[in-house]
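Dropping the structure in here first, questions after.
One protein chain omitted, others in place.
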Amino acid sequence: MTQLNGGVVPPVCTPLTPERELDVASLERLAAYLIEAGVHGLFVTGSTGEVAYLPDNVRRQALEVVAGVAAGQVPVLAGVIDTTTPRVIDQALAAKAAGADALVATAPFYAPTHPTEFPGHFRDIRAAVDLPLVAYDIPVSVGHKLPTEVVAELAADKTLAGLKDSSGDLDGLRAVLACVPAGFLCYSGSETNADLGLFSGAHGLVPGIGNVDPHGYVRLYEAAARQDWDTARAEQARLRRLFQLIYVGDGRIGRYSSAIGAFKEGLVLRGVIADATTSKPMIPLNDAERAAVRRHLDEAGLL
Amino acid sequence: MTQLNGGVVPPVCTPLTPERELDVASLERLAAYLIEAGVHGLFVTGSTGEVAYLPDNVRRQALEVVAGVAAGQVPVLAGVIDTTTPRVIDQALAAKAAGADALVATAPFYAPTHPTEFPGHFRDIRAAVDLPLVAYDIPVSVGHKLPTEVVAELAADKTLAGLKDSSGDLDGLRAVLACVPAGFLCYSGSETNADLGLFSGAHGLVPGIGNVDPHGYVRLYEAAARQDWDTARAEQARLRRLFQLIYVGDGRIGRYSSAIGAFKEGLVLRGVIADATTSKPMIPLNDAERAAVRRHLDEAGLL
Amino acid sequence: MTQLNGGVVPPVCTPLTPERELDVASLERLAAYLIEAGVHGLFVTGSTGEVAYLPDNVRRQALEVVAGVAAGQVPVLAGVIDTTTPRVIDQALAAKAAGADALVATAPFYAPTHPTEFPGHFRDIRAAVDLPLVAYDIPVSVGHKLPTEVVAELAADKTLAGLKDSSGDLDGLRAVLACVPAGFLCYSGSETNADLGLFSGAHGLVPGIGNVDPHGYVRLYEAAARQDWDTARAEQARLRRLFQLIYVGDGRIGRYSSAIGAFKEGLVLRGVIADATTSKPMIPLNDAERAAVRRHLDEAGLL
Partner (left out) sequence: MTQLNGGVVPPVCTPLTPERELDVASLERLAAYLIEAGVHGLFVTGSTGEVAYLPDNVRRQALEVVAGVAAGQVPVLAGVIDTTTPRVIDQALAAKAAGADALVATAPFYAPTHPTEFPGHFRDIRAAVDLPLVAYDIPVSVGHKLPTEVVAELAADKTLAGLKDSSGDLDGLRAVLACVPAGFLCYSGSETNADLGLFSGAHGLVPGIGNVDPHGYVRLYEAAARQDWDTARAEQARLRRLFQLIYVGDGRIGRYSSAIGAFKEGLVLRGVIADATTSKPMIPLNDAERAAVRRHLDEAGLL
């Protein structure tokens, strides 16, 4: 088992063939590309990895592929995304069997759940599967924010090893950082405020667009690590401009379809994966939108 | 295949043993009890059936049990609840194999999805599995309301056979009723405004508390069918009071835990199922709350 | 002081000149027109009356004009819309001086306020100004729903004489109706579910589009009063179609601008008021949208 740590941990895209099957060769290239770029971990079957679209067997297969490439060089975190405790435990058992070094789980969703029920949820997952457990706070998907007190309680009793904060709420992230024990790992899921997260004490970054420009986030992280805030902020400013590519399809298709489509198109343009196909029911980018992605990469010096 | 129709179609509770395994005997008794009470269909693996908590194999088993009891007397609708198209199709294939007469699917959830992507979602499900498809509008779980225009478009081209409206939005229900073709079936998921739904032209009811008092909803439905609105409204008033039992645990535990716990406790008290255990991470009712459920049933003349 | 009652109580539009000054003659004609149509009261400075846009002196003047026309034939209710208790009391004192028979006040808005603070708000208003007080539940404007328990408490101790429910939540309306004392008046603010409100026991209606077609709502109300639900529902169906005129500007301008603009255009077309100008910053209807309003009125047989 490779030790969980901080640093840049991109949520790995899941390349698909035009027939929407897992493109194993592309995924292998992507994992190798990210590791070579210096990332510190790989997060498989996260939102950027289209976890909510992948059947269980594809989730498992994607994880096996990435774990095989990682081969202990960097830890592999697996999103075990499902609605409630029993179903998440099933996902977690499968993820452990497929080679995950750590698990990332949200609070229950779809089933309306009260915060008093969150601690039991995470404790049961932790008890059922012996891997470090990271809480995934992603209100846009789950429908509610993970309260600071819940994270603090579960950090204190070692149920949780960390928090992936995709809430965009830096105030909440700082509140967590102020009360968790040493060794607890906080990851910011923000592509655009990664510097602010690190300035605030976060230990790691999980940027979706880190698939397309892992070197940029590694530079940003390293600058922050040596407290070189001018460099970190300048790198962030560049990455903020690049991140605008997620809006290429805005208005015509959903923002999420636009973002995932743009990440995959970017990876095709950079020669990392073979095809930009996304899962159903996402609508693919059209020619004009793909051209816009190319322009964004060009302006960012990535072509 | 039993023909889909209107009428009272309770979302069947899923009885569990104290060890949280499916209690087959109790589920058989519950299905038989509902059919004997005169209901017109059974909706398995809906929200009241704890679908979001049931592992895939338990969902399938519950459906097989109910389909076996129904044996063509009434249609069996199956909730095929999962995050996106490929995963819902997997659920739908399993449901068809387990004996469902019709499928009930929501729009995508967890994965942020744009309304322009909803039609493709439902069309792909319909194309993949040859069973009547009912759209399930449940914003409290899915995070957004199904737009009237989407339902109208999918009703017109026969993708959808019906709508289960658990949005509580009677205005929207009436808008749908005004524009769908004859034969399209609208079910109201409201326990407390069932009379208003029928008054507005809805064809069926899917009341969670119909597990506990199916006879009441059958009376309400039959009164409405003969346009006897005084009787329908009076029955509804009685059922509104009974429905207060869902709040027995309010404040201490989640409202959903309270409601599902109360329905199951009611079924135990009425001698239909053996045990009131609910899925994790729901917190069970305590003694005082169980006593309150008993009082509610007593006042409603159900003991 | 004219006694507050139920029935049809349109929220009176506030006609403006092209220079956006109060058009007194038009307002006099509108008030007279509504009374001749058989309405049971007039609600001045409500949302439809653009209260949020009218300077204090215009609010007062509009109320004086309508009270002058009403002259005791029907009660005149005044919206006393402001952010918090001291400011609402100022509005209420002015409204009483201008001839109001009853006051309609919301919970505090803009200033984040906790439900524990709502009772004091209404009690202080009631104590400061000796007129019947109606609570105005309009979450779309205020940002939160008035809890049933608060209304019940304030109805029981006679702080409130009634409730104007513009929440669209028929479930909540029925919960209030089930627990308030006799004589407490519930008004539904819904144009499209007025029949359901009356079926549920509401005492009155406050339909914005009742400015344009007061006769329709009077017929609906009278049919409901004699329990002739088929007639009430059919009238409602006709009014639902007419109500579509509020969407003429949808997409180009705000829905509220579109609705108020369409009501006023309708009143111009029916010869009641002189000009359809709305307050700033609302964007006026364009020619195509005005033509669409005409078509709606034509189809409804109102031209």
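A few points about this structure:
Here the chain labels run A, B and C in written order, and each chain numbers its own residues starting at 1.
Basically, contacts are C-beta pairs under 8 Å (C-beta built on N, C-alpha and C of every residue); 3 or more make two chains touch, one makes a residue touch a chain.
Everything numeric here is computed off the predicted structure, so don't read it as measured data.
The chain not shown here is in contact, across the full complex, with A, C. Residue C:85 is the one among C:26, C:61 or C:85 that touches the chain not shown.
Per the touch definition above, the residue from C:40, C:60, C:96 or C:121 contacting the chain not shown is C:121.
Contact with the chain that does not appear here is found for just one residue of C:196, C:232 or C:282, C:282. Residue positions on subunit A in contact with the hidden chain: 168-171, 174, 178, 190, 192-193, 196, 199-200, 227, 229-230, 233, 237, 240, in rising order. Touching residues on subunit C toward the chain that is not drawn are 20, 47, 50, 52-55, 81, 83-87, 90, 108-114, 116-118, 120-121, 124, 140-143, 252-257, 279-283.
Keep this in mind: only the chains that are shown with their structure count from here on.
Its C-alpha atoms superposed on subunit B, subunit A is turned by 180 degrees; the angle is given in steps of 5. Centre-to-centre separation of subunit A and subunit C, using mean CA positions: 50 Å.
Centroids built from CA atoms put subunit C at 37 Å from subunit B.
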